[in-house]
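With one protein chain withheld, the remaining protein chains of the complex are depicted in position.
Order as written gives the chain letters A, B, C and D; numbering starts at 1 within each chain.
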Amino acid sequence: MDQTATLHPTEGMFLRIGHFFKPVPLMGYLAGFLVCVLWEQMAGDGLSAILGLPKMPVLFGILTIFKVVAGVVNLLIKGDAFDWATLVQIPTALVYLTVIYLVPLTLVCRLSVKPANALARFLQGFPLIVTALVQLGLMYAVLHIWAGVSDYRLITLKLTLIAVLFTLSLNIINGYMGEFSCSHPGFMAIGAYMTSLFTVGLFTSDKVLGDAVFSVGAAYLSFPLALIFGGIMAALGALIVAIPSFKTRGDYLAIISLAFLFIVKSFFENMQSLGGSRGIGGQPNWATLPVIFITVAFGVWTINNFVTSTMGKALNAVRDDETAAEAMTVDTRKTKMAAFLFGAFWAGVAGGLLAHVLRYVNPAMFSVQKLAEVLAMVYFGGLNSVYGSIVGAVSISLLGEALRPLEILKWIVIPLLLILVMVYRPTGLIAFKEFDVRQVFGPKEVD
Amino acid sequence: MLLNVENLRVSYGKIKALHGISFKIDAGEIVTIIGANGAGKSTTLRAVSRMVPVEAGSVMTCMDQDLLKLPADKVVSQLGITHVPEGRRLFGNLTVMENLQLATFARKDRDNIKKDIRRVFEIFPRLEERRSQPSGTMSGGEQQMLAIGRAFMSGRRLMLLDEPSMGLSPLLMMNVFQALKEINRQEGTAILLVEQNARLALKFSQKGYVLENGNLVLEGNSETLINDPEVRKAYLGG
Amino acid sequence: MTLNFLMQNLINALQWGSFYALIALGYSMVYSILMLFNFAHGDIFMVGAYIGLGVALGLLSLFGTGAAAILPGWLLLVLTILISMFLTAFVGIIVERVGYRPLREAPRASAAITGLMIGIILETSNILFLGGSRLKFPQLIQSVTYNIGGVYVTNKKIMIVLVSIGLMLALHQLISHTKWGMAMRAMAYDYVVVPLVGVPMNTIAAMTFAIGSALAAAAGILFGLAYPVLDPYMGVSFGWKAFVAAILGGRGSIMGACIAGFMLGFIEIMTVPAIQIMNRLFSLNIGSNLRDLIAYSIVLVILIFRPHGLFGQAYSAKLRL
Amino acid sequence: MPLLHVTDMSINFGGLQAVADYHLSLDPGQITGLIGPNGAGKTTIFNLITGIYRPTKGSVQFDGQEITGKKPNETAAMGLARTFQEMKLWRHMTVLEHIKMARYSKLSYGLLGAFLDTPRRRREEREATELSMEYLKMFAVDQFADQLVVNLPYGAQRRVEMARAMVIEPKVLLLDEPTVGMTPDEMMAMIEVVRKAHERFNLAIFLIEHRLKVVHELCQHVQALVFGRVLVEGTPADVQNHPKVIEAYIGEQEVEF
Partner (left out) sequence: AIDADAADTIKIGFNIPLTGDNPDVGASSKNSAEMYLKKKPKIEVGGKSYDLTFIFDDNEYKAESAVKVSTKLITEEGVLGIIGPQSSSQAVPAGDVANNYATPMISPWSTNPNTTLDRPYVFRGCFLDPFQGPVSANFATDELSAKKAAVIYDIAADYPKGLAEFFKAAFEGIHGPGSVVAFESFTTGDKDFSAQMTNIMMSGADVVFVPQYYSEVPLIVRAAKEMGWTKPILGSDSWGSGDLMGLCGDDCKGYYFSTHYAAAGAKGETKAFIDEYTATYGKTPDDVAALTWDALGLMIQAIKNTGGLSGDIKADRTKVKDALASIQNFPGITGGMTFTADGDPKKCAVVVKINDAGQFEFFKSVCPK
């Protein structure tokens, strides 16, 4: 039967677009984006000036567009003054997007299909690490140049990357193992505080934590240690939830984990030696983009390794039927323990990074609001899927920023969007999809 | 004629389960549908009890009422068509008694309810012993009895039975079928039976249909079917 | 001092617990039927309080205040509660229709997310329409403080405790002894086959939400009487804690939810005097601020030793994922 | 010393004595059947042997070792595999993943290997895949390897469950009504599968069945259980013709409708 015949015209279009991009390997996209960001760096300012945009659009023009939309909305509901001339910024922002991103991306992607595939195939001959390093290096270059244009982009990017790691670490427990854990912001808090304790306490002079213990010039080299320390402390904290999970499941475990979150928050609020509710500030500026990128990439890699191994698949078995898992030799205790501790470890690391990006932590940051946010990212993106968590974290983070001009209406638009996704894709956008590193980095074979 | 089904089509997403089947059941009649696993037997029952949506063009009427206009719960409460689903599906957190009482949710004839519960206990004395046990902790056979009892309570013009013998010991299986026969005889309840145990099903019924891959390929008198060489070969184990 | 001191705290705990109990009841309602975390419940409580505020103001302007009053305060209060319960029930029905019915087949966690989102929408709409400022809940009845041997009790406190116990008993009756209650419990266990026994599933679900929301409205109004400052986020932390109580009681157990609600209130309030007494006895210097830490550690310990809550059945409903 | 030796095993649920003074001795390569009315306690016996429940009294020995009180994953890893009456499969996992999962106890790369994708892990995973594919072929479900189990025909699901139990390389296999819900054709096929597995690995099998034909075809020895107690045991023919068994379990054959 002819498949396209029954399709809606727009669906046909998407199909065609999909078809058009099908043979492009990751390498091709990276090349495309690299050209785009370089092109933007060269011509972005000039083009914005020509188009009459007040400034180079930071978030692909979405922010610019919503600023105008917000103006119209305010005009309609509050009768605020509205400069009609700004309306023209909607089409011009789109023109900018097209000229700077869409056209070059499309062209380069398509044109580079052959060489990019060839290169990818060539790299496949080497151990995985080589192709991974090459492509991650390219990816970093793209991000670096993109974020180099504005510090606002940079901080958005940093926080987005951290959100990816945080979301993914929760997906291990909530998606792969199928528990509804509410304790994640608690793990993040432990990580954030402990990492700060390490860096601020040992290497800087601070009002709360006192004078520097060491004043080594190359102190920033100890940052990985600090992150690992934060992660391990978070994992230790996770024992409080992991051990009850042997006997308790489902809703009751959800409550245990929620109680844990309350306890952690209350604990830090009361630890006067850690600044109490006032928090700790003045973390050294060590969480730079390369540090974050490498940490997150490493985190994603290990998490993906874990969930694709049979040891990790045991999480799925425990989730779908614990009795059967046990009967098939799976050590369910070890499995649960691994999931909680590993998830908490990465949440802790994400917390450490967050503390050093914001250069401030306080207990209020790790409230149920944070929980709602990360749950939304996990379930929006898709359960049981590394792709899903990346998509969920990136899209909600960016949406949160891009819709900023809508002010309070943002908190109507985002929830509505999430509800729609839940209704039409109850397990999230990209659920139950395995992330095969070799396939991602490899060439696209299309006949 | 009690139930008339024409051109029934059902699909689950892209999977087409029924390709337009037609059959009839008369009042008080026992009809069986036999077929391999995945042939669409359960789907047929689910369609009649309105548990799955049917495709346009399907016709289902019960005593000249359009079944397709009724939601699932009205099929039970208005027409008295009850469905004992595959795997029993009792409310495991309710006791035996509560399961039976719940089945009378939409009934208006308060006075008869007590009497009917007595009937169920007469047919299955084991249930009376266990009347306040949560049904989820009972053994498979006990649960099957309760499932039939529950259906009996909610209506008895037509009973749709999905593999009632599954997992039952031979003795219990006989008991269950005897009880069904009794209900059929005393109440005039028509039965549409789906069974893997085709020999038993055909012996029990008056009319049979053979379902293959979503199509009805054979129909007829149960006795004729039981002696049909094709049927013998495919469904009766030689 | 100690006896008075303890009695006073006990009474405080009773009032505070009764709010947790009332909200936990509503949670437990929806929860025990659809096996869903209705994370919007805290916000429905907020909406209920605001609706109560609107109704109360409306009634006051119709029937006057002070000397010009046509109706006595208590009658106004009863009317306010009844009308608001009725109106808020519709909010619940709409929430069910929009946010939960489409997700009945979905994993439970997805529905939890929708609940969270509906909650955010309710909060935001409140800010949009009412501007986000705190509002004062009118005092429909005169507050009277009784001094019983050095222990202070107000008429409102007594009323609040009695109403919540009354509602709990009524609800318990409904759930365990009526067909509707059975249908609700059946739905919790296996909603798919509920129609097969002639029970209209959507009606039951809507009913459940309606009752749960009406309870939230009652709680909201009583809350307004006791703590007359309303804000759009009042349901959030309250909601989460009531949720803890609902599960702590044992899922699906109405009595359990209620008792756990009282207990949680008790734990939260009593840790403060307990710390005081400890401090005095052992001349320690622990701050009363450790309340949450201690209260939730207790919750955690209870759940470790009673993995199915206080009154929960050990059966496991099929987890849908 | 028999391979599986159960003595005096009992359990109560609340007031209900579900299993009472049960005993069993199963030699290597022996197939024993367990029949009895619904609710007699057959499945409970499986749960007791494998460690899901802990007996209130009595002991279970396997391969000369006391295993009472061991956890199910430990008994399974020792070589005591089972299937379930209601077929417990993992909804979101593919057929191949099912089979590989049962190799869990044989993997030695540990958590570090899982996190870091070490060569050892790659080797062991590859070996597990190869072995699993072999078992899938043996049970004629290899063509479904990459499909989710829920999309498989019923009979195939049953075979997957059995393959999963077999890949543990057990010494004793416990089968709980393996042919329930099957057509006569499928039932015959299942009998063949069980027989083949038995012959190939000299496997000891303990089988619950309501279909006497299966018991007849496969078992050398049968126990009939009523109200948690062994009523009669012996050869299939003896047991089946025993008047008490007929009264409690089989009934007067061929009732006229």
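Assume a residue touches a chain if its C-beta (ideal position, glycine included) is under 8 Å from a C-beta of that chain, and two chains touch if they have at least 3 such contacts.
The shown structure was predicted, so the numbers you read here are calculated from the model rather than taken from an experiment.
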Would you mind listing the shown chains in contact with the chain that isn't displayed? A, C
Given C:54, C:102 or C:228, the one touching the chain that is not displayed: C:228
Would you mind spotting which of A:298, A:360 or A:432 touches the chain that isn't drawn? A:360
Determine which one of A:38, A:155 or A:219 touches the chain that has been left out. A:155
Which residues does subunit C use to touch the chain missing from this display? 1, 4-5, 8-9, 12-13, 15-16, 124, 127, 131-136, 143, 145, 147, 152, 154, 223, 227-229, 231, 233-234, 236-238, 269-270, 272-273, 276, 287-289, 291-292
Go through subunit A and note every residue touching the omitted chain. 45, 48-49, 52-56, 58, 150-152, 155-156, 159, 207, 266, 269-270, 276-279, 281-282, 354, 358-360, 362-365, 369, 401, 404, 407-408, 411
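The criterion applied here is as follows: only the chains that are shown with their structure count from here on.
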Select, from all pairs of chains, the pair with the highest number of C-beta pairs in contact. A-C
What chain is the most remote from subunit D, judged by the mean position of CA atoms in each chain? C
Return the distance between the CA-based centres of subunit C and subunit D, expressed in whole Å. 49
Provide the C-alpha centroid distance between subunit A and subunit B, rounded to the nearest whole angstrom. 52
Find the geometric centre of each of subunit A and subunit D from their Cα atoms only, then give the gap between the two centres in Å, rounded to an integer. 45
Give me the residues of subunit B that touch two or more other chains. none
Out of subunit A, which residues touch more than one other chain, so two or more? 319-320
Once you draw an edge for every pair of touching chains, what topology comes out, line, ring, star, complete or other? ring
Which two-chain combinations qualify as touching? A-C, A-D, B-C, B-D
Residues on subunit D engaged by subunit B in the complex (per definition of touch): 13, 35-40, 85-86, 153-155, 177, 180-188, 210, 212, 248-253, 255, 257
Which residues, counting only subunit C, touch subunit A once they are in their complex? 37, 98-99, 102-103, 105-114, 116-118, 120-121, 123-125, 127-128, 236-237, 240, 243-244, 247-248, 251, 287, 289-293, 296-297, 299-300, 303-304, 307-309, 312, 316, 319, 321
Residue numbers on subunit B that touch subunit C, as the complex places them: 49-51, 71-74, 76-77, 82-83, 85, 89, 91-94, 98, 101-107, 134, 136, 150, 153-155
